[in-house]
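Okay, here's the structure, questions in a sec.
For this depiction, one protein chain was excluded, whereas all remaining protein chains were kept in their positions.
Lettered A and B in written order, each chain numbered from 1.
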Amino acid sequence: MKSKQPSHLRSIVAHVVLIILSFMCLFFFYILFINATRSHADLQKGFSALPGSYLFTNLKNVANDGTFPMFRGILNSLIVSGCSAAIATYFSALTAYGLYAYDFKLKKAAFTFIMAILVMPTQVTAMGFLRLITNMGMYDSLLPLILPSIAAPSVFYFMYSYLQSSLPMSLVEAARIDGCGEFRTFNQIVLPIMKPAIAVQAIFTFVSSWNNYFVPALVIQSKEKMTVPILIATLRGADYMNFDMGKIYTMILVAIVPIILVYLLLSKYIIAGVTLGGVKE
Amino acid sequence: MKKRVICVLLAAAVAAGSLAGCGGKSSDGGASSGEEGKVINVYSWNDEFRKRVEEVYPEVKETSTDGTVTTLNDGTEIHWIINPNEDGVYQQKLDEALLRQADASADDKVDIFLSEVDYVYKYTDADADVAMPLTDLGIDPDADLADQYEFTKVTASDVNGVQRGSTWQCCPGLLVYRRDIAMDVFGTDDPEAIGEKVKDWDTLKATAEELKAKGYYTFASYADTFRLYGNSIEAPWVSPGETTIKVDQKIMDWVEDSKEWLDAGYLDKNVKRQWVDDWNKTMGSSSNVFAFLFPAWGIDFTLKKNWDGEDGVWGVTNPPQEYNWGGSYVHACTGTDNPEKVKDIILAVTGNQENLLKISKEYLDYTNTKSGMQKVAEDSSYASEFLGGQNAFQYFVPVAESIQIAPLSAYDQGCVELLQNSFSDYFQGAVDFDKAKENFETAIIERYPDITAIQWPE
Partner (left out) sequence: MKSRNKKIDYSKWGYFFILPFFVSFFIFSFIPLLDTIRYSFFEYYRSGIKEVGPNFIGMENYISLLKSDMLKYAANTLILWIVGFIPQIVIALVLAEWFVDARLKIHGTQFFKVVIYLPNLIMASAFAMLFFTMFSNNGPVNEILLSIGLIKEPVDFLGSVFGTRSLVGLMNFLMWFGNSTIMLMAAIMGISPDVFEASDLDGCNSFQRFFYITLPQIRPILAYTLITAIIGGLQMFDVPQILTNGQGTPDRTSMTLIMFLNSHLKSRNYGMAGALSVYLFIVSGILCFFVYRITNNDDPDGSKAAAKKAKKQSRRG
């Protein structure tokens, strides 16, 4: 009885705060959407809270603009981010398991090393990276945007922490007794256990790769390989494009819609995955 | 053991599969039409040049709907490679391509590229030799381009006087004003009367006071007036062979006047630079800005697109000071595999009076033909609806004739851009004068590592 009253009050406060925060998050999407539905002339007249009727005209303009191949860019971004997320989570899980489940000589050294490179900003190697991939003949291709994510220290760290809390070694030993090979143990027993962690990290990696601007801007040269962030950034610099702000807003809208769809599809799975992780142990 | 092998294979297959899935995409680069000389690559920063080529080059058959490929009658394709100008993106991409020009396959070679006055020197440099001398193409500037304005030919020449580019346009600038505001403040919108009120800086200042009294701004921002000062500098920003930036007294005059004008309320404090949404909005019908300083392309390409009201509200008159703003130069790139076509295109777009007049009619460009422009100025069929039936060429001609092209250097774009940026803080009151100077010095050395010193006028 005693605790019920303040709990009630706290509940109201919590709801109010959440609503305010949600409003802040959605407000920008709303403005973006509204502006994408208006023509440049409308936008010149000032802001309006109601959508206009130009969305389809704007969409058509976006689709027909060969200078900013937005849909091609989305496809490229999907390829890069999808592959990055897949290999980053798989190989990080592999590495984390390798360091968690086996006692080998260099184990401690390897772990310390990964922890040490965890905070290294990718930008510090950007210059050498650019020269390297040019020499390897991978300049202006999507591969150098994907392959380096095999070594993702922060994903590794998450996986490692997760393994510590959710993988009893007894399970692995049991598998060994059943005569299961090591890689098979990993793929068939460990990986499923790590599913929630993989889901969480997959979306994080996907998003950060989708949003990555610095490296692609250095590596990608030709129009048909550009990813979405490069297109958006060039858009910002294209002075003459500013004469059709409606089109610009629509381009941004088009650029973020796919990832929102992917997210909405996966979000349930992730939050369920998080709960799963909680029940363990 | 067997099982283990299978496991390894499986894991490897998973890994390989995911790699292959992504890898496949990246190998199909470049054009694939095969035959030599079938692709003309044009580097530019917008579709201006494409539109003009389509308009006047007789070989053009059609352009794809997305505007990236134009097919000629004999099947040759022109590939338009467009990168935005701002922030140096265009030059970056062009430089990359030029550095790889020697190794590129014939169809990937740059054949034509464009440059702006601000950095034309970087590319016409004799040592760099990336823009072909016109004579090597078989164009004789003295005969084929005799009717061009002299200063455009000088601008496109290297230090030895070898012309390495050609332009279809000349960019004398005018003062473009709102007739409705003129009516309200001065009781007349007659170009002659308004011209009298803006004929020089002192008169204009008095006029600005009148406008202010009625709640109007004379210009949108201090950036709008920069070209007028920047065009009349006496020495280049960086003299050939030197690594010192010498800031001209004229530039400092701009700083001083801009501060004064802004503080006096003649300029809209909310607009800090050109080419941003804030600036575009001041060209809309709900804005209080009286006038803009624009060359021909500015009226057609910028003002018209941002104007959301009726035609006939804007009018043109003489500027307070003659100036030239911009100009797109067309260069044949060294190493091109289509020299004949490139020559044809350059001649068709920049050296043929009939074609140039066509461009003037269609796009209001002030084209590079002295005798042609004289004719046009008297031809009422060149009157513009947008300008309320005014023939703008009448006003352009005298300006064009008295243009003294500013001495150029390869560093102009960075200097102009960064100086405006640094002093914008000063105008807005965020930093003091000395700090603004210091910020300019920092920024310019970042941009051009070979600059060793910056000299300010006494």
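The working rule: a contact is a pair of C-beta atoms (placed from the backbone, for glycine too) under 8 Å apart; a residue touches a chain by one contact, two chains touch by 3 or more.
Since this is a predicted model, take the numbers as computed values, not measurements.
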Can you list where chain B touches the absent chain? 15, 87-88, 92, 95, 98-99, 122-123, 125, 127-128, 130, 269-272, 276-278, 281-282, 410, 421, 424-425, 428, 430-431, 435, 439, 442-443, 446-450
Where the missing chain touches chain A, by residue: 3, 7, 10-11, 14-15, 17-18, 21-22, 24-26, 28-29, 31-32, 35, 46-47, 91-92, 94-95, 97-99, 101-104, 106-107, 110-112, 114-132, 144, 147-148, 150-151, 154, 156-158, 160-161, 164-165, 176, 182, 186, 200, 204, 207, 210-211, 213-214, 218, 228-229, 232-233, 235-236, 245, 252, 255-256, 259-260, 263-264, 267-268, 270-271, 274-275, 277-278, 280-281
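Rule of thumb we're sticking to: only the chains that are shown with their structure count from here on.
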Taking each chain's mean CA coordinate, chain A and chain B are separated, in whole Å, by 38
Residues on chain B engaged by chain A in the complex (per definition of touch): 3-4, 6-8, 10-11, 14-15, 18-19, 21-23, 25-27, 29-30, 46-47, 64-69, 80-87, 89, 93, 96, 275-277, 280-281, 283-286, 301-302, 305-306, 308
Contact residues on chain A for chain B in the complex? 40-41, 44-46, 64-67, 69, 76, 79-80, 82-83, 86-87, 90-91, 138, 140-143, 146-147, 179-184, 186-187, 221-225, 234-235, 237-245
